[in-house]
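In what follows, a single structure is set out as structure tokens and then discussed.
Every protein chain except one is present and positioned as in the full complex.
Per-chain numbering from 1; labels A and B assigned in written order.
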Amino acid sequence: MISRLVDGVPRRALILLGLFLALLLVAPLLVDGYILSILILVLYFAYTGQAWNVMMGFAGQLSLGHSLYVGVAAYTAAALYVHFGIGPWAGVWLAILISVACGLFIGFLAFRFGISGVYFALLTIAFAEFTRVGFDHFDWVNGSGGFFLPVTQYSVNDPLNLRGAPVMFYYILLAITVLAFLFCRWLLTGRIGYYWLAIREEPEAAQTLGINVFRYKMIAVAISAGMTALSGVFFAFYYNNLFPEQIFSMSRSIELILGPIIGGIGSLFGPILGAVVLTVLAESVTEIMHALGYDIPGIKQVFYGLCLLVVIIYLPNGIWPPLRKRLGLGDHS
Amino acid sequence: MSAHLLTVDGISKSFRGLRAVSAASLTVPQGSIVSLIGPNGAGKTTCFNMIAGVFKPDEGSISFEGRRIDGLRPDLICHAGIGRTFQIVKPFKELTALQNVIVGALRTEPDVRVARRKAEAVLDRLGMLDKRDQPAAQLTLPERKRLEVARALATEPKLLLLDEVMAGLRPTETDQMVAVFKELNRQGVTILLIEHVMRAVMALSQQVVVLHHGQVIARGAPEEVVRDPAVLECYLGEEAEV
Partner (left out) sequence: MPIELVFTVAVQGILTGLVYGLMALGLSVIFGVVRVVNFAHGEMMTIASYAAIVAFGAWNIDPLVAMVPIAVILFAVGYMLQAVLINPFINRPEHSQFILLAAVAIIMVNGLLMIFGPDARNVLVDYALDSIEIGPLLVDKVRVITAALALLIAAGLFAFFKLTRTGRAIRACADNYLGALVVGLNVKKLYALTFGIGSACVGAAGAMMTLLIDTTPNLGPAFTLQAFVIVIIGGLGSMPGALLGGVLIGLSEAMSGLFFAPSAKTMFGVGILILVLLFRPQGLLGRKI
């Protein structure tokens, strides 16, 4: 099984990947709290982008409503913790279960009724929006007023309850991201990965080769939703507050998928690179504007949008595919 | 039950009132090569699509190895042992030639590494091993047609449905393909093909079925069929290649 993960990967790629991981491992020792918070954001987007990529990059199903899975899972774990004292590591399973159920429900309706392409994307937005308004009126989690987790002292690390300092969150998230990377590599090199790519490229041809297209699309949605649920749980316990208007919003869904699109859809390292580039870009723009004394709201996002435009126009497949070619790392990873 | 691998019995199909195939019957004996010919719009591809599970026939039945298969989904048809190619090729463009074939090989072999070896063997059989690492999008049309065959073949079908795989090939390439299919047939694969290129039809088939306006108008050995007056009439002015 291990050998399958590294099969066909050039030695240079493994070394670079190892160096990159080592850097991430020691990073908290080298940087201050502000940079650490940015690194956490990078990992958050890298992981969530990876989860979304399973559905879009592998199986070719464009979801613009992934905030639904983040939000539902975040609320599930938070509500279990606040109302029943059930810790996140127990609650995460129910959160995953509910997210997967949502994904399967949407997938079942869409794929059974033959909805695809633009229509599927808009259906996913619609469900996220529907859920947002639903949560706005869901009194058990305080509706639009927002749902809050009790904040403890940062000096006490309690990993079992996900309460503690940012460094703890950083390492937990790093572990999850690494596991997700390996998991996706494992999926992609297996039969299921080939089947997904076939469905992405030509569903009709895939079916005549014996692939149960409906089933494999459903599996993709389930895995993607389940992985995304983990981001939601993390989000709830890291930020300690949840507002339906924020967590379920369409702009949040878009934010989640920009990383993999900029990095390179369908590649494994793309979502990670995309998250790094986007987050660093956004933060440095804020810093520069701040230093120059411009504190106009929105200026950062305008610059952000311009960068997106440039990337999508000049690097249609994202940053990673041309970069990996230049680094001589072959066509995968 | 019989020596017939495939039995198509009186199938019909209409699209918005237009009768594309009307009570067509044909049989494909085990180990044979049968050609389905006819002018454009005769209903050949619709017939194929019903056998391959894309459409369910309005009437009639289709049996494969004595089992009813009409109305089954295309993936189940594949599992039953029927492989097909598309008239308009549908390669997985972003995947390499080898990966394309691996997808087919994975039907019987869940382990990717074993499937890869199998796929290489199939590519080799079709003389495409040197193209293995090229993305399918970069292959020429004849190569894509061959890839289409390789992919179907990798699913280890007992019956291969070939939809105009010779179209657009040069005569020498056609002859190569004919040789490939003869060899496949010798190894035990039964073949049903739709073909316009009579050079290939004559060289390959033991039996020819002629479809015109959705109906079977003639069947028999190739030499007989091409002399059949009804066939000549429906082709008159149609096919320069006859």
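The criterion applied here is as follows: contacts are C-beta pairs under 8 Å (C-beta built on N, C-alpha and C of every residue); 3 or more make two chains touch, one makes a residue touch a chain.
Predicted model, so just to flag it, every value in this text is computed and none were measured.
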item: Chains in view touching the one left out; value: A
item: Candidates A:F127, A:F147, A:Y195 or A:W320 - the one touching the absent chain; value: A:F127
item: Residue among A:A13, A:L80 or A:I265 that touches the chain left out of view; value: A:I265
item: Residues of chain A in contact with the chain not shown; value: 56, 62, 64, 109, 113-115, 117-119, 121-123, 125-127, 129-130, 133-134, 136-137, 144, 249-251, 254, 258, 261, 265, 296-302, 304-306, 308-309, 312-313, 316
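Assume only the chains that are shown with their structure count from here on.
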item: In the complex, chain A residues that touch chain B; value: 4, 7, 189-191, 194-195, 197-198, 201-202, 204-213, 266
item: Chain A partner contacts - residues on chain B that touch it in the complex; value: 52, 73-75, 77-79, 83-84, 86, 90-95, 99, 102-104, 106-107, 110, 112-113, 115, 151-152, 155
